[in-house]
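What you see is the complex with one protein chain gone and the rest in place.
On to chain A.
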Amino acid sequence: MKADTTVDAVGLLCPMPIVKLSKGVKAMESGQVLELLADDAGADSDVPAWCKKTGNEFISSEEGDGCKKYYIRKS
């Protein structure tokens, strides 16, 4: 998946992945895609929940190199 920005939250625990995600999305244009790298197990439910709460689109997630990759489109 091609992303406009990558935010690295590997090694960080709750609530930092979504705090970093929020900062990243804030700096983007509408329609752009953000790639979030995280290895906190809670991110699996936190990232889609954050998207639902903030009205941004959760596209997908996939296994990365020692972490998971989450793709979010800014609404």
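The criterion applied here is as follows: a contact is a pair of C-beta atoms (placed from the backbone, for glycine too) under 8 Å apart; a residue touches a chain by one contact, two chains touch by 3 or more; residues count from 1.
Criterion: contacts and distances are computed from a predicted model.
With the options "Glycolate oxidase iron-sulfur subunit", "DsrE/DsrF/DrsH-like family protein", "Aminotransferase V" or "Type-4 uracil-DNA glycosylase" in hand, the undepicted chain maps to the protein name "DsrE/DsrF/DrsH-like family protein" (source: UniProt).
Touch with the chain that is not drawn comes from one residue among A:C14, A:A27 or A:A41, which is A:C14. In the full complex, chain A touches the hidden chain at residues 11-16, 18-19, 21-23, 50, 53-55.
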